[in-house]
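Quick one: structure below, then a few questions.
A single protein chain has been omitted; all remaining protein chains appear in their positions.
Chain IDs A and B follow the sequence of writing; residue 1 opens each chain.
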Amino acid sequence: MGRYVIRRLLQMVPVFVGATFLIFVMVYALGDPVAALSGDRAPDPATAAQIRRELHLDQPLWQQYLHYMGQIFTGNFGTTFDGQQVLDKMGTAFPVTLRLTAVAVVAEIVVGVTLGVLGGLRRGRLLDSGVLVLTLIVVSVPTFVSGYVLQYLLGVKWAWVSPAVALGAPLDELLLPGCVLALVSLAYVTRLTRTSIAENARADYVRTAVAKGLPRRRIVVRHLLRNSLIPVVTFIGADIGTLMGGAVVTERIFNVHGVGYELYQGIVRQNSPTVVGFVTVLVIVFLLANLIVDLLYAVLDPRIRYA
Amino acid sequence: MPEPERPESFQPSGVGTPLPAVEAETVGGPGGTPEVPGAPGAPQGAGVQPAGGRARSLWSDAWHDLRRNPVFVVSGLLILFFLLIAVRPSLLTSTDPLDCDITLSQEGARSGHPFGFDTQGCDVFARTVYGARASVTVGVCATAGAALLGGVLGGLAGFFGGWWDALLSRVADMFFAIPMLLGGLVFLSVVPSGSVWPVVGFIVLLGWPQLARIARGSVLTVKQADFVQAARALGAGNTRLLLRHLAPNAVAPVIVVATIALGTYIALEATLSYLGVGLKPPTVSWGIDISEASKQIRNAPHMLLWPAGALSLTVLAFIMLGDAVRDALDPKLR
Partner (left out) sequence: MTAEGTRQEDGSGGGVLLDVRELKVEFRTRDGVAHAVNGVNYRVSAGETLAVLGESGSGKSVTAQAVLGILDTPPGHVTGGEILFHGRDLLRMGAEERRRIRGTRLAMIFQDALSALNPVLSVGTQLGEMFEVHRGMSRKEARGCAAELMDRVRIPAARSRVGDYPHQFSGGMRQRIMIAMALALGPDLIIADEPTTALDVTVQAQVMDLLAELRREYAMGLVLITHDLGVVADVADRIAVMYAGRIVETAPVHDLYRAPAHPYTRGLLDSIPRLDQKGRELYAIKGLPPSLTAIPPGCPFHPRCPKAQDVCRTDRPPLYDVAPGRASACHFWEETISERGDRR
């Protein structure tokens, strides 16, 4: 297992380099950070040239990239154009988004898996069909629509929850945003669980368990769930990376000052160091989440053995 | 499809086995569930019959199933409707979506303007109808591009394997590591144009790896099938193998995933437009309208309702269509 982890980590290196370089190219080569820095005024050529030199923008792109990456690995994500440390921004933003993501994942597990198991065990019945239709609708309504609708209904009209999240992002105020963030994934988790349960319920080993005279409860918990939830667990694991990256919309709606919020501000203001820094960290999170999922797979399914 | 290479020697003879071995099992097997005759699973069960006959029966069976599936009929009609108004919005409304009267700002419905007016005083009905064009264009073009690029690259990688496969898989991994929404934000924020083409280009750029993976896996599965091995043994060349035997049998999963992806691409475009980096005015887009409406949700919820409803219905139609097509092409997933 240890050797496998090392091999996977090594494999991640080119993927990481490629992905971050892509982002880097988009931000620095396609955009013009200096123009963005000067705002609406046309920059004075001499000043512009000086800024370019200071920011290494006059060098070839790959050198800029190497320089940037070198700094990142010494923990220096650079300074934003308005003089803030990017690292400081991350320090306040990431814990908020992590909490938000945690709420979303818990919602996926509690609601999604439960509905999926119920539907899968009662395949074709009313409950199952109802859940299926509901998930289809939830998948089809984009987050920014469901977010506003739920915010309006629960936060404004009925005033059950606070419609916006305070600066410190306390956990209770993150409940609604977390559920909104989870909504689409939650529907996928439900459908995946249902399909997996329904498929495994017809598997030969379940029939064997019945033939052994095991009680239904034990068959469902020990045999059926254990096998059916393997793909679900891996989906949820891989989804963590996606959720953190996808929090842009939710955080904007509920005014959560997390990663998505900072990133969005960075993009609107063309604050390149913020954008590249945050995206780089998100890519790392995404890759690590996928690695952990693969390892989890090996733990859950003994048929998979890593050399 | 002509089938000159039908491997006759692979037909079971049924002679010489302890029992006349015609495995025409109507009931039995571990599942004990009667198999639906002539409804083969794609592509895992592809090894049973030769390619040509199989491809024909797979698709005609699928079509037979689809026509009876209410989900397919409803979603198909919805999609036809959206396609129609995307091409000819003037069929439904004679009002110009850009012809606005600020004095009518946020007014409710009235005769001739069933959905009322938005903040700028534009007719919400007209904007909802005209908004279909951007969404459908982005969805269809981006899906076609991603499916073509991903399908061809992934299919070739699966077929030839080796360094080409390894390289492609790594490149796909790189694109995969960038979440779609984030990539879209970064990429489109530096592109000044607010038309549909940069959005289409971006979705193709980040969307093809998903379809390439599906195509690669599908080709790998079909490649192992007996009829392909037989064709190879009979001396069929690579081109012939690819076009005659592999492509028709491996394409089903790609079509299914692409159909579902079409719905999600439309939602992605709307999200990017909502965030202000996708389509920009004067392009009429549901995403832009929803973004505008969301600021006024307390005063004028009707402004949000119609474009959001139209958007959700379009996405729903494509996802339902994808579901129905998948069920028809792969009965095992039922």
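In this text, a residue touches a chain if its C-beta (ideal position, glycine included) is under 8 Å from a C-beta of that chain, and two chains touch if they have at least 3 such contacts.
All figures in this text were calculated on a predicted structure; none of them were measured in a lab.
In the complete complex, the hidden chain is touched by one of A:153, A:210 or A:268, namely A:210. Touching the omitted chain from chain A are residues 202-205, 207-215, 218, 222-223, 226-227, 230, 300-303.
Going forward, only the chains that are shown with their structure count from here on.
Per-chain Cα centroids separate chain A from chain B by 23 Å.
By the touch criterion given at the top, residues 14-16, 18-19, 22-23, 26-27, 30-31, 136-137, 139-145, 148-149, 152, 156, 195, 202, 204, 207, 241-242, 245-246, 248-249, 252-253, 263-264, 267-268, 270, 275, 279, 282-283, 286-287 of chain A touch chain B in their complex.
Taken together, the chain B residues at the contact with chain A in this complex read 30-31, 33, 170-171, 173-175, 177-179, 181-183, 185-187, 189-191, 263, 267, 270-271, 274-277, 290-291, 294, 297-298, 301, 304, 308, 311-313, 315-316, 319-320, 323, 333.
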